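One chain of protein is taken out of this complex; the other chains stay put.
All chains are identified by letter, namely A, B and C, in their written order; residue positions are counted from 1 within each chain.
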Amino acid sequence: MRRAIGALLCAALATTACQREQRRFSDSRPRDAERSAWAVAEGKRLYQAFNCDGCHGRGGGGGMGPPLMDAAWIYGVAPDNVYASIMRGRPNGMPAFGGRVTESQAWQLVAYVRSLSGQPSRGARPGRDDHMQVRESEQARRAERPVAAGTPKPGR
Amino acid sequence: MRRATLDVSALPSLVFGARAPIWWGVVGLLLIEGTALALVAAAYLYLRLNFEAWPPPGTPPPRLGAATADLVVLLASVLPMALVDRAARREARRPAWLALLVVIALGAVSLALRIPEFHALGCRWDSHAYGSVVWTTLGMHTAHVLTSTVENVLLAALLLAGPLERKHYVDVHVNALYWYFVAGTWTLVYALVFLGARWL
Amino acid sequence: MTRVALTLALTALGGCAGRPAALDPAGPQAARIAGFWSLLLAVSIAVSVVVLAVLLDALARRRGGSLPPPPAVDPRLERRLTFGVAAAVVLTAVLLLFLFVASLRTARALNALGEPDALTVEVTGHQWWWEVEYWDSAPARRVRTANEIHVPVGRPVLVKTRSADVIHSLWAPRLAGKKDLLPQHATSLWMQADRPGMFDGQCAEFCGHQHAHMRLTVVAEAPEAFQTWLAHQRTPAAEPTEPALLHGREVFLAGPCALCHTIAGTTAAARLGPDLTHLASRTTLAAGTLPNDLGALAAWLVDPQSVKPGVHMPPAALPPRDFQALVAYLGSLR
Partner (left out) sequence: MSVVAAPDRDGEAHDRAALALTWATPRGLRGWLSTANHKAVATRYVVSAFVFFALAGVLALIMRLQLAWPESRLIGPDLYNQIFTVHGSTMMFLFAVPVMEAMGIYLVPLMIGTRNVAFPRMNAFGYWTYLIGGGLLWIAFLLNVGPDTGWFSYVPLAGPAYAAGKRVDIWAQMITFTEIAALVAGVEIVVTTLKFRCPGMSLNRIPLLVWAMLVMALMVIFAMPAIMIASTMLAMDRLVDTHFFNPAEGGDVLLWQHLFWFFGHPEVYIIFVPATGFVSSLITAFARRPIFGYPAMVLALISTGFLGFGLWVHHMFATGLPQLGESFFTAASMMIAIPSGIQVFCWLATLRSGRIVVRAPLLFALGFIALFVLGGLTGVMVAAVPFDLQAHDTYFVVAHFHYVLVGGAVFPLLGAILFWLPKMTGRMPSESLGRWSFAVLFVGFNLTFFPMHRLGLAGMPRRVYTYLAQTGWAGGNLLASAGAGVMAVGVLLFAANIAWTPGRGTPAGADPWGADTLEWSVPSPPPAYNFVYLPVVESRTPLWTTPTPAVVTGLRTDVPEVLVTDAIDATPDHRHVLDGPSMWPLLTALASGIGVIVAIFTPWGVTLGAVLLLITLTGWFWPRGVPVSDTARERA
């Protein structure tokens, strides 16, 4: 019965609020990771755990790999494009994580990578983490307007 | 049925100082704000224990220029506020708002000086724990100066043109108390934020 | 009235099934605290009995039914009561002082356990499992295991505790008090087992979704058995011989497992999850949540979220043949 009241109020007030707080542990709709702050935070944990920051830099600042926090997108900003980049890899050094990263983890990573440049709603973007602070946290940054960048310069 | 009675109709209805309930109300506020400021200072000192160098490397100790000027301004402002206080006790309307305008001006100067003071800190609130606690301490005191100055403006407007009643002189009198607190705590915040970075 | 009878029956049923862990010590630390507890209990029972007796006595003397006007206070009784209350307060102060001294002595005894030949174990708390490391000057001889602390009987153990994320608290009630694991300050805990056995413990500081299933076991064994266990843990994983196990290892290395886990002797060396080199030698799975058998292992691998909702381990979406081979391989890691 309490769930009914919750659902009713949820509809009445900002519905994005409860969407943001959804903790779907066994993820039936992994693509919705972007709207859940918990899933984006999991994506941030995996970004550091799987050493994505080794190439793309702490907080997406760039390094061997291209920066992820700026407006330039080489292979497109849409979730499916980012998902493809992760799972099938890209030329010039982006490995394919297809078999190694599971689907729900991948969608959490996609959600976090897009939040690096402020794509999903501000409420779902994570705050600072408990490490050395390299740059502003994802929620404090200005959202970038994505721009399709040209083909990558080889060997960058 | 004859009962003994205590006739109080002859008692005054306008009193100043610790006799007035509003005085105790403001003292209550000062105790609360004082405790909050003391706890932020305690947090400042507690966080100091986590650092070898204070301020941490890469952050210069804050420049003293603006803050010292601010100290002079605020301590100086205590004088005109004392005049406001005495005028209020005498229920002298003109001298009260004249002196209050001086206090407001000094308050405005102090607020203006806050901008260079925040720059003088040499770091952002999210640079490190030093930056966080220093910005919070300075921010809290700035909020006090702002609210007190706004209150002064309100009282001055009331003294100048408002439907003034005799009881409002008590408000002007106790407002002086709050200003003394704001000016007084600046010495603590100044010592902590601007000198603390050198001596601690 | 039946409900009262039912609950009373439950009291007998649920009540004293053996002594509670903290009062059934298996080590000097817990024994000292249990001794101190019995002193506290005795004092508390005495005080509460006296207070309730005085209360009931006062009630027994009650006289008025209606609300009579207040009587004049009898000065003689008042003086006697003043003396009584003063005596009670002094007695309270003395009792508290006595308990304080006893507490100091027990605390000092607890911290005096350290000796030169103490075994050092480093425990790092993670969100929802314990990383246990036996330090050694030579990196090759360092042993890393999870959720189980093997200790030799009779030898003091210094457990150096640290956290990799949030605050946890290491507590094995039958051996010693608890100590928080902080992400920043290194804390430590002295512990010693006087007799062999398996002593369960649990994380005592709320640490998130699976705080309830963050259990650990302290396995106390004879010093020789401990040394053989330690030596065995130092060896890399046994080379699989049967084709099924070989296939299982390939599935492990190619799939998501190698991204988080380590198996010494293979290319998998990630330290996000527990070290699985000797997984099968452990008594439990998933931080004390499941018994360590193939069925439980399969259930855990196919959907960890059903066992521990919120855990950071993803489900193994593998075709059945690969899955069976993986389970067989992991089961072979003695």
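Miscellaneous remarks
What we mean here is this: contacts are C-beta pairs under 8 Å (C-beta built on N, C-alpha and C of every residue); 3 or more make two chains touch, one makes a residue touch a chain.
What you are looking at is a predicted structure, and each value in this text was computed from that prediction instead of being measured.
Here the missing chain is touched by one residue of C:Gly201, C:Pro240, C:Pro256 or C:Gly273, and it is C:Gly201. Within the complete assembly, residues 3-4, 6-7, 10-11, 13-18, 20-23, 30, 32-33, 36-37, 40, 43-44, 47-48, 51-52, 54-55, 57-59, 61-71, 73-74, 77-78, 81-82, 84-85, 88-89, 92-93, 96, 99-100, 102-104, 106-107, 110-111, 127, 165-167, 169, 171, 173, 176-180, 182-185, 187-188, 200-212, 215, 288-289, 309-310 of chain C touch the chain that is not shown. Chain A meets the missing chain through residues 2, 5-6, 9-10, 13, 17-18, 20-23, 25, 36-38, 40-41, 122-124, 126-133, 136-137, 139-140. Residues of chain B in contact with the chain left out of this view: 1-15, 18-21, 24-25, 28-29, 31-33, 35-36, 39-40, 43, 46-47, 49-51, 56, 125-126, 128-133, 135-136, 150, 154, 158, 162-168.
Heads up, the rule we're going with is that only the chains that are shown with their structure count from here on.
Chain A and chain C have Cα centroids separated by 37 Å. Taking each chain's centre as the average of its CA atoms, chain B and chain C sit 51 Å apart. Residues of chain B in contact with at least two other chains: none. By the touch criterion stated above, chain A contacts chain C in their complex at residues 23, 25-26, 42, 45, 49-50, 99-105, 130.
Those residues of chain C that touch chain A in the complex are listed here as 165, 183, 209, 254-256, 258-260, 272, 303, 305-306, 309-310, 312, 314-315, 317. Those residues of chain B that touch chain A in the shared complex are 126-128.
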